[in-house]
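Removed from the display is one protein chain of the complex; every other protein chain stays in position.
Moving on, here comes subunit A:
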Amino acid sequence: MTTATNTLTRRPRVNLTVIAPLVALLVLIGIGMALNPNFLSWANITNVLARSAFIGIIAIGMTFVITAGGLDLSVGSMAAFVAGLMILSMNMLTESMGPGLPVIFAGIAIALATGLAAGFINGILITRAGIEAFILTLGTMGIYRSLVTWLADGGTLSLGFEMREMYRPVYYSGVAGIAWPIIVFAVLAVLGEITMRHTAFGRHCAAIGSNEKVARYSSVAVLRVRLATYVLLGVLVGIAVVMYVPRLGSASATTGLLWELEAIAAVIIGGTLLKGGFGRVWGTVVGVLILSLIGNLLNLTDFVSPYLNGAIQGVVIILAVVLQRNTGAAR
């Protein structure tokens, strides 16, 4: 909304709003290059991109949810729960079917189906039972976190050794030196951007987030679109887990801790409005990269005390948002 008005009246300022996250990203890359020569090494770039993929894939779905005026706090716990269930069922299947590709495919199917179901539960309760999204997902966040702790008996669920070796390449190898998580993240980001910009679904999300009543009078199926955003997010959580499990082959009560907040932060840094009505997927991708890069830079230097890592992240998040909002507020 805001951006649309600005496009008409103040072109130069709008450009700053649009490119602010990109500028922040470039500044971080510049700092990285100056601080450590290994920063731009192929290994480091792949590491950062691959580790961004989990939050990134989830954040793409979160962009749609937030654009449609919703919120989902349960995604981190949901990821842990899906990962736990996937590992448990793969271990059981290995016993009955023996190790092999079918177990991996079954595991992937289970992860996606569980993600879909979890997203559907969130969505249906928010749209049909009319529970506030913040409260409902706060509840499911606790439920999924407890369920994974319970599944793991308080410890860690680990994939059996043979299956771990067989499944490992999904995280560690790829095509032409580009790891699979990066490829999947990139493809989903492009699809997400197209969906947001060029499909009825994307425009309906923005319309609902902007003004639900008007959207309803314009014959947008508000409840169904809302529900769809949560289901989409659930499936994307499933995909993120499919990429996550082969990395360490384990899930525990600490898996995916605070992912929901990182995903939401990435979405907002990327220029999507927290109150809904406007969202952009490419901005979210930039937001995710900004967050990962901060962590990476802090590890590559002794510049600041590790005690202050969180503070640095906080400052960058606030700066990135202030940079964009300034123009909006001055309107």
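As a convention for this text, contacts are C-beta pairs under 8 Å (C-beta built on N, C-alpha and C of every residue); 3 or more make two chains touch, one makes a residue touch a chain; residues count from 1.
The criterion applied here is as follows: contacts and distances are computed from a predicted model.
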| item | value |
| --- | --- |
| Protein name as given in UniProt for the chain not displayed, "Ubiquinone/menaquinone biosynthesis C-methyltransferase UbiE", "ABC transporter substrate-binding protein", "NADH-quinone oxidoreductase subunit L" or "Phosphoribosylformylglycinamidine synthase subunit PurS" | "ABC transporter substrate-binding protein" |
| Which of A:S89, A:N211 or A:S250 contacts the chain that the document leaves out | A:S250 |
| Hidden partner interface residues of subunit A, rising order | 36, 38, 41, 43-44, 47, 51, 149, 152-156, 158, 172, 247-248, 250, 252-255, 257, 295-296, 299-300, 302, 306-307, 309 |
